[in-house]
Structures are given as structure tokens and as C-alpha cells.
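Missing here is one protein chain; the remaining ones are kept as they sit in the complex.
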Amino acid sequence: MSAEAKGTGEAAREERVLVASQWRLIWWRFRRHRLAVVAGIVVLLLLLTAVFSDFLATGDPRASRAVRRHLPPQSISWFDGGRWSPHVYGIRSRIDTETLQRVYDADPAEKIPVRFFAKGEPYRLLGLIPAGRRLLGIEDHPTRTHIYLLGTDKLGRDLWSRLMYGTRISMSIGMVGVMVSLFLGVAFGGISGYYGGAVDTVIQRVIEFLRGIPTIPLWMGLAAALPRDWSIIRIYFAVTIIISLIAWTSMARVVRGKFLSLREEDFVAAARLSGCSEMRIIFRHMAPAMTSHIIAATTLAIPGMIVSETALSFLGLGLRPPAISWGVLLQEAQNVQAIAMYPWLMTPALAVILAVLAFNFFGDGLRDAADPYGK
Amino acid sequence: MLAYIFRRTLLACGTVLAISIVAFMIIQLPPGDYLTAYIATLQAQGDVISLEQIAALRAQYGLDRPIHVQYGMWMWNMLHWDFGVSLAYNRPVSELIGERLLLTVVVTLAAVIFTWLLAIPIGVYSAVRQHSIGDYIFTFIGFIGIAVPGFLLALVLMYGAYAWFGLSVDGLFSDEFIEAEWSMARVRDLLSHLWVPAIVLGAAGTAQLIRILRANLLDELRKPYVVAARARGLSLWRAVLKYPLRVALNPLVSTIGYILPALVSGSVIVSVVLNLPTVGPLLWRALLSQDMYLAGTIVLLLSALTVIGTLISDILLVLLDPRIRLEDRQ
Partner (left out) sequence: MEGLKVFFELDEGLVRAVDGVSFSVDQGGVVALVGESGCGKTVTVRAMLHLLDPPGRIVEGRVLFRGDGVGGVEDLAGLDPDGPRMRKVRGGEISLIFQEPMASFSPVHTVGSQIGEAIRLHRDMTQREARAETVRLLSAVGVPQPGQRIDEYPYQFSGGMLQRAMIAMALSCRPRILIADEPTTALDVTTQAQILALLRRLQKETGMAVIFITHNLGVVAEMADAVVVMYLGAVVEKGPVKAVYHEPRHPYTQALLKSIPPIRGGGRQRLATIAGSIPHPLMRPSGCPFHPRCPRFMPGTCDAHEPATASIASDHEVSCFLYGDEHRT
């Protein structure tokens, strides 16, 4: 009939849709949300920054040079009289006659060339691979060795490099924390949803109780209780666990909710009736319906983790110097006077906001794409 | 319904009790105890204290007794309004907390009111005029509100006000009113300073509330009873405001239940940034100096506030939704 006359175009397309796997379908749906795709790219960039922070930094983040305190950010000029010649200007310092403060001006007479992949102090990429070249740097100059893309802090440390390393710590805490929450959440949520009854009630009460405690005071209390003499690594993991202690409850609720609703679905009953064992039903039938949601929920939980760590470190209760995270960096931005005079100290805040926005949009896009009943 | 309220109240008391145990555990967490830190402080000041004195102090504070006895003593004291003494300030905790707790409640309440006053009209508009430009703008602003953490927002606002307007927006009172007695003038002064913390604290909650209200309302607007109401002769806006809004509002009342813990805890950090005379900065300084009795008490009080707020929201929900009310009776 007329259906055959429609030709191969439509029929072929329908075929592709019918045989596409669940993941391909999710990918196609995800692609349509352009905002989510852009956010996904930003997330990827953040992750790459975290991995390659050694390379992206322009120097040692802990090197403090008192003579270079509170330098404003130096911008790179890319052209010199029409030629491609990236350079920064020299720095002159003088005492401002009005405020009696030391101010720094750019010295247009001194042009210091800047190179990509410049050779600088040797370092180890990811702490393992020895390397010598960084993304940007100054090579072979008699007086200047560093550029300060984001200025310096009160100890003369390069803020750009510190931001790069801070990205690594903050992002990784977010990831690790989310893994812990995921594990606890899936475990408890699964048990709760699957067995129901008394087990479910008990776990639910505990979850309600935990959610009713104001989190910040609780975290502050726990974090303050950490012994001062613990190494950075131990504090890092302790902070991660503290943050996850409440966060797993949301994951557990999502998992439990999904379990409960899926249990009632007809396809589960059908699987049971056709003779599948309980294990097979859980892993082969119910799990695929849940995985995509769990991935979306996990992604959406990351910004919360990052903000929590930032908040705790900002208050001096989480990571402490010499560890570097966005929160530690923001400690210097605590009072109005400081940021009024040195506004570049607030740039880590922008990094936090960017990360939170990116993960939120990305996670939203994932969740919409994963919902089998969505548009 | 009374049975429901009674049960809920009982549950709330149980929760506060459980939290008190958690708070007490937090107090006990740092190595050493109240006395070791106190002694360290004394010694740092150059005072000398003998072993007998230490033992006597231990006995006096019951620190040589088993943990559960200490807990019992702590709770007992609290019921008599004795919250212990702060080490750093060397004053009774109750004195320190006093007014600050009241202001914490005021700030939190202001944030809640601000949140609702803003969120409901915007949410309704966004739902009824879905996909309009206004809807997109509000959704975008709302997203920013959710994504930007409260204390960072406070930071940026402070910087903006200072750098561009020369305003100093921290604190809750002008200089002359800080230590003054309560009077109408002081209240007015407070109200004039209240808007900054209210906006900062309420931003995330407002954004969240708008999203929830918009989603709920969109669901309800599609339902037949809205068309039925219009088919009776009601105009679109009257029909929306009278019927689906009432239904969509119900879950909102329950959101107070979980927005409140977020608000209370958020207010702690924001208070630190904005330097408000609330409980937040006090807790922070207490924790930094490991002044654990002060800290633990504040944690307990904040949690109790939250639980009370949740209880009120649950009771309100029951009063508003006849379905729950009558289900219970049956």
C-alpha cells in the first residue's frame, strides 16, 4: 500500500532507532540539549585542568616571594607592532602618595617575551612523570622568571598556579566524595527498597534524622575535631568522608525510590513470571533502568560536594595550608577590605561558580536524556 | 488530627534527643577533654596548677565519670538552663548565646519570608506564561541562584556594595545600636539591615522554590478541574489562583521542612562572611579554638530549631490538606 511507497529513508531511520542500544539513545537525546552539551565540555575541561594542572601552572604554587606580594594580574599582549609576539610588561613598584600603599604598575618600556611550552623549573606531572615544559612561561630572561597571570597573594605566591593546583584538589574531592556517597547510597537505598518492611522503615528513619540535622554545624563540628597534627592526606580523606556522611542520604532516597517504583512495573512481573531468578531480575532487568538515573544523580551531587569542601576550607576547618584547594584560596578573601584592594583574590570564587553551574547543567541534561518517559 | 500532631511532636522530641547524643559525641571528639584544654590555656598564661587541683576540677566537672553519666549530667544541666562555661570567653554559654540565638531566628525567618514573597508570584507567572520571555529570564536567574553558593554570593554582594556604592553592608545594626537595649528604633535599624542577609540566604531557596512551584503548577494546570473551573465561568487568572495554586502550594509547605535545615546551616557561613551578630560566627570561633562545650551546645540548639521548624511545617501541611487529615481519622 502507500506505506511501501514511502521509501527507504523513513524505514531505515526507524530501523536504526529500533536497534540502537540504550546508551546510544541516551546520547542522542542528550545531544539535543545544547546547554547541557556545552556544560559537558566545560566539565571535561575542568577535569583536564585537574589532571594537567602541573603543566598548566606557570610555576611552583608554594613558592612565596615577599617582594612580589599582592601583584595585580598581568595581561598578556599578543601582538607587538603587528607581529605575533606574546609578551608581558615589566613591573614597577611605587608608593602611592595618597594611600601610602605600595602599588604596582606595568612598565611599558620593558617587554618580556612569553613563550608557549616554555622550559622552566623541572617538575613531575601528576607527581610521577618528570617534565620540564609548561604551557606558558618566560625563558632565558635576566631578571624575570615568572609571569603572574592572576596576580599574587599576600605571600607573593602566584595565584594562577595555585588555582590550577586548587582545581585538582577541589575536583578530586568532589569526585571521591561522590563515590563514597554513591556506594553508601546504593547499598542502603538498595537494601531499603528491595527488602522493604522493617529494614526499610529503620533505614528511612535514620535518613530522615540525618537530613534534619543542619549540615554545616555538624560538619564544622566534625572537622574541628580532627587532630591538628594529621597529615594533609589524612585530612583530605577525613574531609571527604565527613562531606559524604549526609550526602549519601539523597542518593539512597533516589535509589530506594527507583527500586520501589520499578518493583511494581509490569516488566518486572513479566520477568518473574517467565522464570527469572531474583538476581537476574535485579541485575539484568531493573539495573539498566536505574543506572542512567544514578549516573545523573551522581553528577548532580558533585557540585554539592565541591561547595561543601570549599565552605569548610574557607572557614579554616577543612583543608589547611599548605594544602591548596579553592576553599583554601578563598580564605584570603574573607574580609571586605582585602578584596576591595586586591579583587583578584576572588577569582577562585569564579572557578567554584563555573564548576557548580557546569555540573548542574550537565547533570540536568543527563537526567532528562536518561528518563525513558521524557520528551 | 490531634493524634497525628501528638505523634509528630513526640517524634520531634525523640529527634532532638538523638541529636543531643550526636552533639555530645562531637564534643567528646577532640583528644583530651574540657580540662586538658583549660589547663593548657592556664599554663600558656603562665599559671601553675597542681595535680590535686586538677583532680578536684575533674571531679567537679564529672570528667572522671563514665561517658553516659557525663552525658546525663550535661542534659540535666541543660534542662536547668545551665549550658556550661565557655573556655575562650570564660563566661557562661547561655550569656554568650542569648541574643545571638534570637537574631539567628530573626535572620532565618526573614529569609523564609523573603523567599516565599518572591517565589510565589514568580512561580505562578512562570507556569501560566510558560515559554514566554519572562519565563526564560526567571528560569535563568533561578538557576544562578541555585548554583551560586550562598557565602560566595555574600562575598560578591559585599564587594559590589563596597566597591561601587561605598556601602558597608555587614553587620545587623548600625554602630550606635549594637549594644543598645531593645527599642522601636533598634527594631527599625535591624529591619533596614536585614535585607542583605535575607536576600543572600534566601536566594538559593527562592530559586529552588520557584522551580518546584512552577513544576507543580504546570502539572496541575493540565488537570481537568482547571478546565472545569473555567467552564463554570471563572476567568483564567481567578481560576488559576483559586484552584491549582492551592493544590500546588501544599507540597511547598512541606518544603519548609527541608529548606529550614539548609537555611539554618547556610546562615552560619553567611553570618561569618557578613559578620552578623548571630550564632554562626560564635560557633565558628568556638570550633577554631576547640571550645567544645560552646560548640556542642550551639550545634544542639541549631538542630533543635530546625526540628521545631520541621514540626511546624508538618502540622501546617496537615491543616492545609484535607486528604491527609481525613485519611488519618479513618
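Labels for the chains are A and B, by order of writing; each one numbers its residues from 1.
Methods note: a residue touches a chain if its C-beta (ideal position, glycine included) is under 8 Å from a C-beta of that chain, and two chains touch if they have at least 3 such contacts.
Only a predicted model underlies this, so the values are computations on that prediction, with no experimental measurement involved.
Only one of the listed residues, B:L11, B:M78, B:V247 or B:L288, touches the absent chain: B:V247.
Residue B:L236 is the one among B:V69, B:L102 or B:L236 that touches the chain not shown. Within the entire complex, the positions of chain B that touch the omitted partner chain are 222-225, 227-236, 243, 246-247, 250, 320-323, 326.
In this text, only the chains that are shown with their structure count from here on.
Per-chain Cα centroids separate chain A from chain B by 27 Å.
Listing the residues of chain B that touch chain A in their complex gives 15, 18-19, 22-23, 26, 29-31, 143-144, 146-149, 151-152, 155-156, 158-159, 162-163, 168, 170, 258, 261-262, 264-266, 268-269, 272-273, 283-284, 287-288, 290, 295-296, 298-299, 302-303, 306-307, 310.
Listing the residues of chain A that touch chain B in their complex gives 209, 211-218, 220-225, 227, 303, 307, 310-311, 314-317, 330, 333-334, 336, 339-340, 343, 346, 349, 352-353, 356-357, 360-361.
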